[in-house]
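Complex shown without one protein chain; remaining protein chains in place.
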Amino acid sequence: MTSRPEEPLDLSSPGAPVQGMSLRQEAPPPSAEYEFTVRARRQWQLVLRRFLQHRLAVASLAVFIAVVLFAFIGGALWHYNYQQFTGDYSAPPSLKHPFGTDAASHDTFAQVLRGTQRSLEIAIFVAIVSTAFGTLYGSVAGFFRGPLDSVMMRVVDLFLTFPLLAVAAILGDQLGPKANGWFWIALVITALTWPYVSRVVRGVTLSLREKEFIEAARALGASNARIIGRHVIPNVMGPVIVTVTILVAAAILTETALSFVGFGVQAPDTSLGLLISQNQTAVETRPWLFYFPGVFIILIALTINFIGDGLRDAFDPTQRRVRA
Amino acid sequence: MLAYTIRRLLVAIPLLIVSTFVVFLLVTFSGDPLANLRTKQPPPSPQVIANYRHMLRLDQPVLVRYWHWVTGLLHGDFGPSVQGGGTLDIGHALFQRILVSLRLVIAAIIIAMILAVIVGTISAVRQYSIADYVFTFTGFLFLSLPVFWFALLLKEGAIWLNNHIGTGFKTLGESSPIVGPGFGSHLVDALEHLVLPTITLALTAYAAWSRFNRSSMLEVLGSDYVRLARAKGLSRSRVLIRHALRTALIPFVTVTALDIAALLSQTIITETVFQWRGMGDFLFTAIRALDVYAVLAWLLFAAIIVIVANLIADLLYAVLDPRIRYD
Partner (left out) sequence: MSGELVDGVVPPSVSNRANVLEVENLRVDFPTDDGLVRAVRGLSYTLAPREVLGIVGESGSGKSVASLAVMGLLPKNARVSGQVRFGDENLLGLSESALARYRGEHIAMIFQDPMTSLNPVYTVGWQIAEAIRAHRNVSQRAALEKAVELLRLVGIPQAADRVHNYPHEFSGGMRQRAVIACAIANDPDVIIADEPTTALDVTVQAQVLESLRIARERTGAAMILITHDLGVVAGQADRVLVMYAGKPVEVGTADDVFYRPRMPYTLGLLGSLPRLDVGGRRRLTPIQGSPPSLINLPPGCPFAPRCPMRQPICQQEEPELRPTDHPGHLAACHFSDSLVGVAPSDLFRPTARDDVLPEDAGDSAAPEVTA
């Protein structure tokens, strides 16, 4: 369950400090800051090394980066615009139209490029904003505990009683058609996902609070803000990053589902979910209209999930160990 | 335990009240319920609009409207609806829809849990075997599948099979418009309609659960008490089932109970694809119709599900783990 300082564990992974403080005894503690930076660099190196050993995660990262570049750079280079009528109606995939065209002669490749870009923008927005806010919120609640924590966590409970998709649909119905529809959709999904991050962060913060290096920092007279900023937040980044990868995948799926049922991104803009919704009757006659957007959603969500798995193993290698 | 349950339910009431109030404000300020009416062609007379305004209590302050709504709820009145020319009984309609959705949800949960336990256990016991890699990959694949896309794929695949091989998959609705006489034929008809949506929902739900079961099994398999169980000379199956699985199921059951609320989102999407007249259709129709009180009733029900699921998770924890006692 927990690793004990007994063979063969400590041999098979020499000095594997996950949240621990393996260098603490070696490094003389002139100040808590110094001690922390030494330890952090070692830990990030170990995390990176372990991540690189997860081949599927590394391959997924490469594919994900390729998809991101494809969506953001490809759209600018491709000779069709996603709104342009090409004059080729319902054409199957060809060199001219790699993903074919729809009944209105739009180039599907250009539409998928655009849709991928929109879906990624929303997912990345959700990831950054909900992580930032959720981390801050959760670490403050966990650090101060007491009544403040209780009140803050009841607010989180409140947010979690709303079913994400339903509330997003209600708000998306009003906000989706606005000028910056995608931004509002992203904001709504963010508002409903940050509580998940804050719950994870609060849990980790509560246990970190009891660790010696926090006490040491306090003994040295560090302010609460400094302890949270320099000691708590960097140490919760591992669990947070893992949670965020799950959230990004979930955000992509939520956005596409929302657009699919008609409460997300609205025409004339497009997203991968909207494309599938518009072409759902074409599966048999013009399958390219249905499969390509779907494959891109899966590609994005799958690679992010694998990256998350690799990061989880890298931050917390206990599950990879084999024991008696 | 009973006292604890009652206390928990009492604590849930303030949460529910705050939750409904926030939801009420959210829905109230999310749009004008009469917008559809105003843009109607030919335009309805001002008298009609005024009648609707009065019926929906839009001529009263928000707090008064909330008060009316809450007190109405206590009498089983879910408020007026703009649908059906103002005659729709929201409570009755929603109840019918919940019954339809419940079939799907329950069937999917049962299948997903069984699948997750089997797959997760095999994956953990045979860690890093080919089976583990295959299960892990399919698990991640289903975790990453957009439910509506997968549902469409299944639906189109079933239609193709129906046309080419002559299978009789039911791809539309929760029941046939015309069914033979007797309860038996109704039951068979309902089950036939359940097949495809249940597969969709079960596979999307099982993915995350099997991953969770795998990691909690791995943790237990590495524990000292499983090692002691082996050292006692117990058979392999007894060690795996009575010691490892039994203990690993504690967090697993808790997490699945909590997840049932999240399954609601997947359910309403699946229903949309298969054109079920369930909770999903109810919600989406209400949103499009700007039917404030219908949307509120739906959200209230969803919030109750979440709160009850949390309570069930806690109670199951106490039942399964002797270290937890609520008194």
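Labels for the chains are A and B, by order of writing; each one numbers its residues from 1.
Assume a residue touches a chain if its C-beta (ideal position, glycine included) is under 8 Å from a C-beta of that chain, and two chains touch if they have at least 3 such contacts.
This is a predicted model, so every value here is computed, not measured.
Engineer: With the missing chain put back, one of B:67, B:95, B:137 or B:225 would touch it. Which one?
Structural biologist: B:225
Engineer: Using the touch definition from the top, which of B:141, B:289 or B:320 touches the missing chain?
Structural biologist: Reading the full complex, the residue touching the unseen chain is B:320.
Engineer: If you put the missing chain back, which residues of chain B would it touch?
Structural biologist: 223-236, 238, 242-243, 246-247, 250, 320-323
The rule is short, and it goes like this: only the chains that are shown with their structure count from here on.
Engineer: Distance-wise, how many Å sit between the C-alpha centres of chain A and chain B, to the nearest whole number?
Structural biologist: So the centre of chain A lies 24 Å away from the centre of chain B.
Engineer: Write out the stretch or stretches of chain B touching chain A in their complex.
Structural biologist: 15-16, 18-19, 22-23, 26-27, 30-31, 127, 140-141, 143-149, 152-153, 156, 159-160, 215, 218-220, 222-224, 227, 261-262, 264-265, 268-269, 272-273, 283-284, 287-288, 295, 298-299, 302-303, 306-307
Engineer: With touch defined as at the start, can you tell me which chain A residues reach chain B in the complex?
Structural biologist: Residue list for chain A touching chain B: 1, 154, 157-158, 160-167, 169-171, 173-174, 249, 253-254, 256-257, 260-263, 273, 276-277, 280, 283-284, 290, 294, 297-298, 301-302, 304-306, 309, 319, 321-324.
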